[in-house]
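Handing you this structure, nothing more for now.
A single protein chain has been removed from this complex, and every other one stays in its place.
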């Protein structure tokens, strides 16, 4: 993937897997300042469904985006996310994978000769094949110089 | 804020400020695996609008959520985010603040006696008062035991 | 709590809990350069009372101070600590909580119209209710402008 | 230094220097959850004496202890700290050094045949030779097996 | 690149660029325990050629290897490195890029039907085009099942 012209509707990607560790949660709490006991307090977490500390939603979203960022595309930037949903808790030791599909390609309304929008629907799946999170990733992508009519 | 019954439509919150540092970007790249040159390569970044490395969108979202998580509410969990938008780039040294308003309170469609949804519209503002990001934070909140009819 | 005038003798605070993780110890060793085998070497640690790696004293003190820093008071700064004592070892997986009481309020000897000292006695308790550490936290607090005679 | 018998009253140590970086402050905030704007918000910090973000007291204490922990002594453990005082602010870019003197050697009151206490007075000095912090580090040190009468 | 059969002599790779930050050096010191003043003490570093803190050699090697690990090949593992040389100092703010060439493909002497060795010569270049480090990366690569005679 490089310029907007190269994106194809229906094309899919699948990341490698990554195990969510206690260290990831500790680092994410540290980065964000979110020390909610749901994430940080093993005693409190016994009272939650699942009975264990859960990863932060923003950690799962951030990791999922990063897992698909191995293919570095210098022509694309994150414009936003739509309908981010945390569907099942992710616990320490779960292994997650991201898979995605390009479901929309749109001209930029104001600068169609410079940019396009690509909409990538992403699902995060755990080691049991359960979808734990889903979201739409909106990219602002440069058009190939000289490519627009 | 504690149980769903205590949430009030129109109530607002404002975080303390936090300066986005080069270390935050390095740590976020490390946590997510997103080493896009927009964030990591000062030479490449000269070609971007603004001419400097930009914070990851997921970093700004995660920090913003965390900045409002100082008031720990054990009864609430993140359900998701809607319409996350990165409006202006955040550069190293910018100081951001989050402000929010409860704009929706909804019964849980299937388990109204147990949970409610609170919708908090959040804006992230930089030191010049410019909105750099905005999103809706959806919380799943426990109802006060015995409070529902 | 804001200005010195708002502090009350005998008022108490209690933090949320936090589980001390292996990642916390690794990060603290990295931050400080203290790689004593008591903290870092599981084989060596078998020879210690308890038989396991122990958290650094400075980690427990730092975490305890931080756990009570969720209520951000822009008018207060740490002036020092008295009688910091590490009473029982904290092992990986222990969950600690901080509780405190304001036990002294003193005028600043040289600038009583500008500052006061608040003395907060803090105890750190593990998941079995045992006190693992204790210390006095001394705060230098701004007086409310115009409040002193 | 190894067993209690080897400690000498009046012996001194001096660490290498270490520059306190913005990254150190960000990591310490993350480790402790202490995001006070004095440490994290460059805009707020303009209103402070010095006009810049200051290192956390617990960071300076922890770094200072760590700087003297390069000589690993497997026979010693931190028992506590007395009269920890933060005398001058430490700003980003300051370089600190720790120097210390053994000022007390005491038998353990209950188990004199097993342990002794060593009191090490530590001063933390910046690149201008100013003392920025001081504290007494109390060590619990094993006696040489068979050394006590 | 996947199985040993797919590696081609003379094929080259080039990474994206990455700016070496003060945070990277602080994190590497923390990970390794190497707090040599060449890396950590800005005052001491004035006496060095260049007059500034230098990145650790192991940091430059580790980053360089990582910069070329974006193409994840599940069939390859690092076997070792030969002739790692640090040719010029890397200072905070330098931007490095890795470029490499496959210069050797060898059968595994004992298990030629299972593995091969690929030798990748790597150069690390700074923003001025100067080679700052060089090394040979030796990979142990799985052969395609059933591919050997």
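General observations
Letters A, B, C, D and E name the chains as they come in the text, with residue numbers starting at 1 for each one.
Throughout what follows, contacts are C-beta pairs under 8 Å (C-beta built on N, C-alpha and C of every residue); 3 or more make two chains touch, one makes a residue touch a chain.
Every value quoted in this text rests on a predicted model; they were computed, and no experiment measured them.
Hidden chain, full complex: it touches shown chains A, B, C, D, E.
Touch with the chain omitted from the figure is made, among C:22, C:107 or C:123, by C:22. The omitted chain makes contact with chain C at the following residues, 21-23, 26-27, 30, 35-37, 40-44, 53. By the touch definition given at the top, chain A reaches the unshown chain through residues 16-19, 21-24, 26-27, 67, 70, 93, 95, 127. For chain E, the list of residues touching the undisplayed chain reads 18, 24, 27-28, 31-38, 44, 56-59, 61-63, 65-67, 69-70, 72-74, 77-86, 135.
In this text, only the chains that are shown with their structure count from here on.
Taken together, chain B and chain C share the touching chains A, D, E.
After Cα superposition, the angle needed to carry chain D onto chain E is 120 degrees, rounded to a multiple of 5.
For this pair, chain A with chain E, the centres built from the Cα atoms lie 28 Å apart. Contacts with at least two other chains are made by residues 16, 21-23, 26-27, 30, 35, 70 of chain E.
Judged by the touch criterion defined above, the protein chains are all mutually in contact, each touching every other.
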